[in-house]
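This is the structure, below, for whatever I ask next.
Removed from the display is one protein chain of the complex; every other protein chain stays in position.
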Amino acid sequence: MKEIFVRPERCMGCRSCEIACAVEHSGSKTLFGALTDKPEPRKRLYVETIGSQRMPLLCHHCDEAPCVAVCRTGATSKDEVTGIVTKDHDKCVGCWVCATICTYGVVGREKEERIALKCDRCKDMEIPACVKACPTGTLIFLEERQLADIGSRDASMKTAEIQRSRSTPEIQS
Amino acid sequence: MSKSLVSTICPYCAAGCGFYVAVEKGRATGIEYMLEHPANEGSLCPKGNAALEVVYSEDRLLYPMKRNGNEWSRISWDEALKLVSKGLGRTIKNSGPDFAGFLSSSKCTNEENYLIQKLARSLGSRNVDNCARLCHAPSVVGLNRTLGAAGMTNPIPDLANSKCIFVIGSNLAENHAILSRWIHRAKDRGAQVIVADPRLTHTAWLADLFLQLKPGTDVALLNAMMKVIIDEDLVDKAFISKSTKGFEDLVKAVKDYTPEKAAEITGVPAKDIVKVARMYAKSPASAILYSMGITQHTSGTDNVQSVANLALITGQIGKEGTGVLPLRGHNNVQGACDMGALAEFYPGYRKSDDPETAKFFGQTWDTISLPVGRGLTATEMIDAACNGELKAMYIVGEDPANSDPWSSHVKDCLENLDFLVVQDIFMTATAQLADVVLPAASWAEKEGTYTSTERRVQWSNRALEPPGEAKSDLEIVCMVAKSMGLNFDYPDAASVLAEINRLVPTYKGITRERLGIGGLIWPCPSTDHPGTPILHSAGFKLQDGRALIAPVQYKPAAEDTGTEYPLILTTGRIAVHFNAGSMTRRSPSLMERAPNLFVEINPEDAAPLRINDGDSVEVTTERGTTTALARVTDSVKQGVVFMPFHYPGTNFLTTDARDAEAKIPEFKVAACNIVRRD
Amino acid sequence: MAKNIKDRSIDPASQEMLAVAAKAGLETAWDRFDKQQPQCGFGELGLCCRNCNMGPCRIDPFGEAATKGVCGATADIIVARNLLRAIAAGASAHSDHARDVAHTFKLMSEGKAPSYQVKDQAKLARLMKEYGVSTQVDLADAVLAEFGKQEGPIQFISRAPAKRQEIWKNLGIEPRGIDREIVECMHKTTMGVDNDHVNLLLQGLRASLADGWGGSMIATELQDIMFGTPTPVRAMANLGVLEADKVNIIVHGHEPLLSEMIVSAASDPELVDLAKKQGAKGINVAGMCCTGNEILVRHGIPIAGNFLQQELAVATGAVDAMVVDVQCVMPALGALAGCFHTKFISTSPKAKFPGATHMELKEESAYETAKQIVRVAVVNYGLRDPTKVHIPNIKSEAIVGFSVEAIVGALGGTLKPLLDTIASGAVRGVAAVVGCNNPKVKQDYGHVNLVKELIRNNVLVVTTGCNAQACAKAGLLLPEAADLAGDGLKAVCKALGVPPVLHMGSCVDISRIMVACAAIADALGCDISDLPAAAAAPEWMSEKAVAIGAYVVGSGVYTILGTIPPILGSQGVTELLTEGIKGVTGGAFAVEPDPNKAAKLMIDHIEAQRKKLGL
Partner (left out) sequence: MMRVYVDINRCIGCRSCEVACKRVHGGKGHVNVHISEDRASVPLFCHHCEEAACTMACYSGALTKDGERTSFSLDKCTGCGLCRLACPFGVVWTDKLAHKCDLCAPNETPTCVLTCPAQALSNDYELALKRARARAGRATILGGKR
């Protein structure tokens, strides 16, 4: 199962992910088309600044998702196969308790309809819009295993580099 | 109908929250929030919200009364004053002025406190004190010794600038609820919060790290933290060498307090002690908040000194976001002390055993021979009453029969007096023992200044007329003084404040005209001075301008558990009640939320005693037995039980063992046992 | 993995070279464009501002987060300010080009630049009369004074129809000194100056007019005097003009000052001999971009391609020197040239590049510099690696060089025949199709399809810049292309022996189109905004195009943009430029990426104008 992972040290705070998210969840799904959408398209992830570091915060589709647990109408549910936590807009009554309980603050709200809204991991897309839009690779979409591979590869390259710099013999001139 | 809004200061805790009383046709119809107030920004805790319920309580004292045996009869003010002047006068004349004792009140205004101590001393008695003795006397002693001033070093809103907040022995979330707003604000800015408490209190919910220590083991914890800080070289060397003395002694004193040893004493894991020490020392701005959990011990003064030592060796003082912040209890406990309603101090903390002090005040009070020497403290007065060393007492707005430890004993002592006059708004347990009871005005019915825990001096206006024949404490004290031949000619609170301005240097610039919303923070040495929110930013008011690092050793609490009394009883407050409850228990909307005395007990302790949640139980100590409802919870550790002291029963149980210097009783540790009532 | 090459260009030569480049692992603008995807939405909408260091600020287009910058600037203000800065930059480019030409003209007039001569005495005399001066040096001074003038209006404004001049005067946008207007743009857009989007855009129009009727027009006129006014000439276009057995020199950029010299030097017997000694059959100069257009329309020097082909030309491995001056030169050329033997030679003190050899052009000794450059190229020929050479055998013929004078000449000395055909309806109107390439659009797709659709509907097309080159490559600049035109236009073209698409020159030569419009309007006794005319820039990318668009619209012409300008983030600016401005200048912008739909918009506009004129 692929997940969206965040590598905050790469984030430039450009908010491209936010725009892409809003556009993907608009009627026309194009930037220029989305401009005239009413109600305005809403993003489902949020770029925040923490100290001097920026990072996107987005739904983690928790295994024991509190937003699912507190939903009294069954609007929020977790797909057993894909693991994706989605909202059924028709069932949502807009009580917004899911937003209150979310540890990550990533259940937002539809401006006009006042319905809770959250990441659906772009069900129509192979790669979620935010990941696609990220110019620096802060957001990546892959299997956990692959992420670990990237990490270990980076670490081994770093180690090798240091080893090389130490073991290069001095050149006599 | 015209509605007027009168700005007042909340009569409960020392946070000093402001709010408006809405008055229509002479009657208070509601509360409006004071959004512009610097400390509470409009918000109020449940007690503040219910403040008006007390004013209109049916129990209010409306007339002066005297007691004939067990009967009470209404008397006129003239008769009352005659009885008081005769009662007090006879004792002074026959036995000497030191056989009369005066208990001033940390609920009264600065002006009233000033007058009460002036009355006592003008009559020649050294015995004047207030209930600060029961909450923060160790802070007065300990902080004056180490830092040279006994207030909160930094104001409440400054907490928002802190990066590490260490709360030890304070359940501020319930007791000073508005502080949580500033702690949250600091957390929003990335601060870390550490809470050390025997109970998992609501304050502990705010914590990033919670240390559940055994009651009375604070010095061990603090000394171990200091040892870690010294060993890991996290001390602020520049600050230590420039602004302190005594560091070498401390290094020696704490060398045996390894985290492992402290862990054994306190029950806090050693690794947490190390972690907390690092967090506190490394943070760019750390503040320590404490209250009764530190002071109400036989080691209260030691605890306070220890707290000050920790701040001093890390240089976490005198700057934004740092400091030592004792949270006072009553709305004017700081002011009552500032005004010299203390056995050891005249106004402005001038030592009462210094002849110069008596000379100085003698000149302005036109009473040539003021008494020199330290008087009896509040708790000592009770003892003195018992053994006949005190024969008459004038108690203003305090209820020692309820609020002092071992209350059954207190009652016996007070009954032993020749003459007791009590001045209050309700017929309290203490008033029940009096010869004469004088009806006082509540906070909304009088004016004057209060000094909050952050040294903020604020003016509270008179919104209402007192009920019946009740009068403000200021008027009553003046009448009593006049009836005893003293020249107490003060038309209003402002005229008293003007005298305070002249005599108390820190209050010099705090004149009536300058007191708007938010008041001024002392020291304010002149009328163009803006006040001093942060103390010690330019050295300490001690010899050489250096603070004193005064090391202390861990001493166990006075009582230990044994086979007969296997559990430690500790006490504290809950959100919807205040202190002895004389006000909050008369407030329906608060009473509705917490009607009964309860005792918290760990499930592990409850199970063998067959105690279930909600059972009625009997709690017994050497001094007595009280009935309470059991609350089975793991908020308290095994071996510790907790009871709030808002209900008459709790202080039947507590010990009157006292701190040697500050004379505060050890409310926080008593050995007890519990049985289920069947 | 490269995208489908057919999605990148419709030009078969480009397609062939893209395949070669992909195989050789060479990176092109298209690859870099892909790596930029998706591009920043805030930027695309014009909603980011870096004008002060309280920022950078950006506005949430969906109104959820920030709706104002730190200073309080709204989307309208930020977009308008950004647009104004783009106009200022574009106007600067054309005008600074003109300044260089005027400066050279002065040196020549003073006898200090012997490499240059007056080639068009008649035009010189006409211009001196227009400026009311009696000597060549005085003319040079008068023209140079236009830049630093403090009070206006500039001289060429008087070339516009009276009605047009009246509109500008009433709006208070008659340009004063050229530099002054540009400076004022920068001043107004700096933090805390002009924050009214309408007022900002008015200055945009003013600065752009200082370009179209100032800088650009001065460049065109003086270049004509010094290098000759173009007349129709046949030439070849596309990468196939490079020759495997000759020394190939590409001149790329925008100014003719050096390229003219290089063209001369390439036929210098000494250098031709040297080339032969190197084993080459001769020296082949080819143009690229507008420098190419300049020598193309005057001398019929072949062009190797338009903007997006600059890297592909190097990728042929057959270019011995890529000689550049200013504007539209990709900094990527340095690294790419490094993969081959190609010498990348920069010549303007204003424009240096990583990986380039700098051989600065000095007006006083321009020909000598040119000879040196050609010599370097010739010598370099010897280093060429034949195994790396791949020249697509693709080129088209074209007839180019339709200056206003040439058109009038072709019509028999008067515009009347053209007006008659328009009046008769055989020709419905005139369209100017201009502008760059942009990897956002399949190369030349917008250009060629728009032009084809227009002529099919009997609209005569005039063209400059990269569009002209696209048309040349597509064979639209030949009289035979009239077969693609509608019956009316076809008949006219056949009668006159001209193509249905007239190449008028480089991008500064859009001023020629302005002059032509003015002349037609004067002949009809109306304003430019009344003409059955329209303009389009189907693949524009440069800030210069923004300035051009602004002066074209400011001159009253309806203009279609094929790529979306960064203004849509502001409703106020968008509405103003597409609607509101109509009532003010008579022109307006429209955005339409689809060339067929764009053609329809233009044709509809032309038909509406005809109706208004009673035609």
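Letters A, B and C mark the chains as written, and numbering starts fresh at 1 in each.
Following the convention adopted for this analysis, a contact is a pair of C-beta atoms (placed from the backbone, for glycine too) under 8 Å apart; a residue touches a chain by one contact, two chains touch by 3 or more.
This one's a predicted model, so the numbers in the text were calculated from it and none came from an experiment.
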item: Visible chains in contact with the missing one; value: A, B
item: Touching the absent chain when the full complex is considered, from B:Cys131, B:Ala173 or B:Ala662; value: B:Ala173
item: Residue in contact with the excluded chain [from A:Ile4, A:Ala34 or A:Met55]; value: A:Met55
item: Absent chain, residues of subunit B that touch it; value: 30-31, 33, 35, 40, 42-46, 48-50, 173-174, 177-181, 184-185, 188, 190, 192, 200, 202-203, 205-206, 279, 575-576, 589-590, 593, 633, 635
item: Where the unshown chain meets subunit A, residue by residue; value: 6, 8, 46, 48, 50-51, 53, 55, 57, 72-73, 92-97, 99-109, 113-115
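Just so we're on the same page, only the chains that are shown with their structure count from here on.
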item: Between subunit C and subunit A, distance of the C-alpha-averaged centres to the nearest whole Å; value: 44
item: Geometric centre distance via CA averages, subunit C-subunit B, whole Å; value: 84
item: Where subunit A and subunit B are represented by their mean Cα positions, the distance between them in whole Å; value: 51
item: Residue list for subunit B, restricted to those that touch at least two other chains; value: none
item: Multi-chain contact residues (two or more partners), subunit C; value: none
item: Subunit A-facing residues of subunit C, complex; value: 36, 38, 40-42, 44-45, 58, 60-65, 564, 568-569
item: Residues of subunit A that touch subunit C when the two form their complex; value: 14-16, 18-20, 22-23, 31-32, 34-35, 40-43, 111, 132-133, 135
